[in-house]
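Below you will find the structure I want to go over with you.
Complex shown without one protein chain; remaining protein chains in place.
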Amino acid sequence: MSIDMADISGKEDVLRIATARGAIKLKPETIQRIREKTLGKGDVVTTAQIAGILAAKKTPEIIPLCHPIPITKVDVQISVGNSTVTVESTVQSLSKTGVEMEALVATSVALLTVWDMVKPYEKDQEGQYPDTEIEEIRVVSKTKQPTKNSQGREQHETQKHP
Amino acid sequence: MSIDMADISGKEDVLRIATARGAIKLKPETIQRIREKTLGKGDVVTTAQIAGILAAKKTPEIIPLCHPIPITKVDVQISVGNSTVTVESTVQSLSKTGVEMEALVATSVALLTVWDMVKPYEKDQEGQYPDTEIEEIRVVSKTKQPTKNSQGREQHETQKHP
Amino acid sequence: MSIDMADISGKEDVLRIATARGAIKLKPETIQRIREKTLGKGDVVTTAQIAGILAAKKTPEIIPLCHPIPITKVDVQISVGNSTVTVESTVQSLSKTGVEMEALVATSVALLTVWDMVKPYEKDQEGQYPDTEIEEIRVVSKTKQPTKNSQGREQHETQKHP
Amino acid sequence: MSIDMADISGKEDVLRIATARGAIKLKPETIQRIREKTLGKGDVVTTAQIAGILAAKKTPEIIPLCHPIPITKVDVQISVGNSTVTVESTVQSLSKTGVEMEALVATSVALLTVWDMVKPYEKDQEGQYPDTEIEEIRVVSKTKQPTKNSQGREQHETQKHP
Amino acid sequence: MSIDMADISGKEDVLRIATARGAIKLKPETIQRIREKTLGKGDVVTTAQIAGILAAKKTPEIIPLCHPIPITKVDVQISVGNSTVTVESTVQSLSKTGVEMEALVATSVALLTVWDMVKPYEKDQEGQYPDTEIEEIRVVSKTKQPTKNSQGREQHETQKHP
Partner (left out) sequence: MSIDMADISGKEDVLRIATARGAIKLKPETIQRIREKTLGKGDVVTTAQIAGILAAKKTPEIIPLCHPIPITKVDVQISVGNSTVTVESTVQSLSKTGVEMEALVATSVALLTVWDMVKPYEKDQEGQYPDTEIEEIRVVSKTKQPTKNSQGREQHETQKHP
């Protein structure tokens, strides 16, 4: 059985948009510190956003069979809940293949960056992480939109999954 | 509030080991195809293992405040269950700081690589992923072991969290 | 004398395909182990394929004057002979410049990965490699094909060199 | 306040050219050695050119909110004056966004590479650099040119700043 | 004349610290917006800090003859003046060679990131940057400090250059 990077040469350049979401479960005290911006390592939210944006651009380097595509927008939204921090990343590209992997990579790396920045507050006395967990990384939606050069076709084909 | 890469100059080089685990929920048919090795893109297990190993080495490039450390071993185990594929990554380093982020990055990227390779089987007719989900990424254990040069201290300090 | 990255701004986006081939000479026992999949480090063939695919995407980062181009397909075929393992890589891109360097980089890195995985079996008692050799890395063929947007021109211009 | 990678999906692919310039102030003896090519580490000019070209391609990896764009040309010119080495980099791309950051990154990295190669000659007895300084990194010009597909509009919009 | 990456095999692992500083000249209105955090692209200061930290770790990849060294700390301080933003980066490593290039790269990339984030406010009507300039990138200080394993030698050898 051979490894195969799919041939997308014949596919059309279309505006493709994908959104992926995930969360990290943290201790209430850690959540409190993120809200109050009293974490020793600095601004978690901005750092995780930047890490996510940079990671989206690194997708073809990280995921072996992903194609290099010209990303035209990355948006990483981070919301701090009561017991979790949620990351939702949206990626756009005018390309021959979808961008759900880019959105998933951005989300995963933003969540991992949150973990890295709250390590001292999440570790117990033995240095373990009994409570910390990254959970429910999903593709929220995946869309194609007709470009200026391909009008006349249906406006877009999408469907949201909560 | 400033961003701060922690100063580890004064910490000791000790053998540090961390294991992280996570899972991806897939359709039964996809699981079946992975078992039977009938996926169009090729051997999911080996590809995910290699992606995980390469990603562990990329950790300081992906997670902004991680230090570059000399990884001495990466082991990515993948097990195919009934409705999930589970990844468990163990990283070792003789270094001044722990390797849990490296193990978490290896696990996350291996799971994302599984997703990438099963995309055609997981998508529904609208191109969405109603069932696919990465879940429960955790640090299973984190250990320090005395090196040849630091004998006499306690054997190791560890504790497993299932 | 100045270093110059060629100006390709005025060239046309055409489907470009290139195939490069090379081989690595190994001990008969090593070849036997690859066939029987009894190498300690794991599946040589899949690992070399993935390394080759990832390397093709890294070409503009590795070869100083190569342009970044949108690769649409990479295929790395590995065949195990009696005394050599042969790698043949084919790369496609819809781009302004050819992809022979990408195919050569994929082939070279796949061959180097084979070497890395068989080191313990190829080394002699002094730790040297008297028999191992990478040999005959060549461009097998280089083609242009008219795209949907440029029909009417000649079908393709190619020629095979054995 | 959220970090935002600008959405360029709707912008047109146009030939974009930018030139950036900067200088590094060096000791007269160091300048003399560069001219006479008697530096221990080798040919400063060619090394700095290559470092600049490679860095231009790395721009979206280095500058968090830069988009990945298909660079079609990089030209790094280095001139050795009496007390400074001047670098002038020109980058071209057929893309949806300008290339001034790419030209600035190429220029900055070429200047840093010059510094790295002349370290032994610039350091004083305490290992400090009292004289060395990178200065006046500027965008010299930024231009758009109509492509074959967008004729009829104005020829180009440019203006030079000395 | 050959290119030569210096041999540091015989040098001692010592704690090495270097600080580099530089500035970017901006329009008063842009400075005002940075202070008030009303820039469209988001938090300039945190983004530039993270870009600088990540770049310090990339130094051996960007500067051809730099050695890969285990950085133990990076600190990027950004201060907003009346007409300039100043960046001062300090890098530490327990290594065989100094870290001034790492500090210079961190400073340069943080300054370039500031530029990237204020582009819309610095451009004039022709899309040029008549006022923007990166200036006076210097090594402020370079130090060696005895490690725990090498006590008895002089405390440190440093000297500040304003």
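Labels for the chains are A, B, C, D and E, by order of writing; each one numbers its residues from 1.
Simple rule for what comes next: a residue touches a chain if its C-beta (ideal position, glycine included) is under 8 Å from a C-beta of that chain, and two chains touch if they have at least 3 such contacts.
On a predicted model such as this, the values are computed, not experimentally measured, just so you know.
K.L.:
Mind giving the shown chains that are in contact with the missing chain?
P.N.:
Result for the missing chain's touching partners among shown chains: B, C, D, E.
K.L.:
Which of these touches the unseen chain: C:8, C:26, C:69 or C:104?
P.N.:
Spelled out, the listed residue whose C-beta touches the missing chain is C:104.
K.L.:
Consider the whole complex, including the chain that is not shown, and state which of E:69, E:91, E:105 or E:118 touches that chain.
P.N.:
Hidden-chain contact among the options goes to E:69.
K.L.:
Among B:18, B:44 or B:74, choose the residue that contacts the chain missing from this document, as touch is defined above.
P.N.:
B:74
K.L.:
For subunit D, enumerate the residues touching the unshown chain of the complex.
P.N.:
Subunit D touches the missing chain through residues 42-43, 46-47, 49-51, 54.
K.L.:
So that we can see where the missing chain sits, which residues of subunit C does it touch?
P.N.:
1-4, 6, 22, 37, 40-43, 47, 50-51, 54-55, 58, 62-66, 98, 100-101, 104-105, 108-109, 112-113, 115-117, 119, 126-130, 132-139, 141-142, 144, 157-159, 161
K.L.:
So that we can see where the missing chain sits, which residues of subunit E does it touch?
P.N.:
2-10, 60-61, 64-65, 67-70, 96
One rule holds in what follows: only the chains that are shown with their structure count from here on.
K.L.:
Look at all chain centres (mean of CA atoms) and spot the one farthest from the centre of subunit E.
P.N.:
C
K.L.:
So, what's the distance in Å between the C-alpha centres of subunit D and subunit A?
P.N.:
Going by mean C-alpha positions, subunit A sits 32 Å from subunit D.
K.L.:
Let me have the rounded angstrom distance from the C-alpha centre of subunit B over to the C-alpha centre of subunit C, please.
P.N.:
Here the centre of subunit C sits 29 Å away from the centre of subunit B.
K.L.:
Which subunit E residues reach two or more other chains?
P.N.:
Only 42-43, 46-47, 49-51, 54, 58 qualify.
K.L.:
Quick one: do these chains touch in a line, a ring, a star, all-to-all (complete), or other?
P.N.:
other
K.L.:
Touching pairs of chains, all of them, please.
P.N.:
Result for touching pairs of chains: A-B, A-C, A-D, A-E, B-C, B-E, C-D, D-E.
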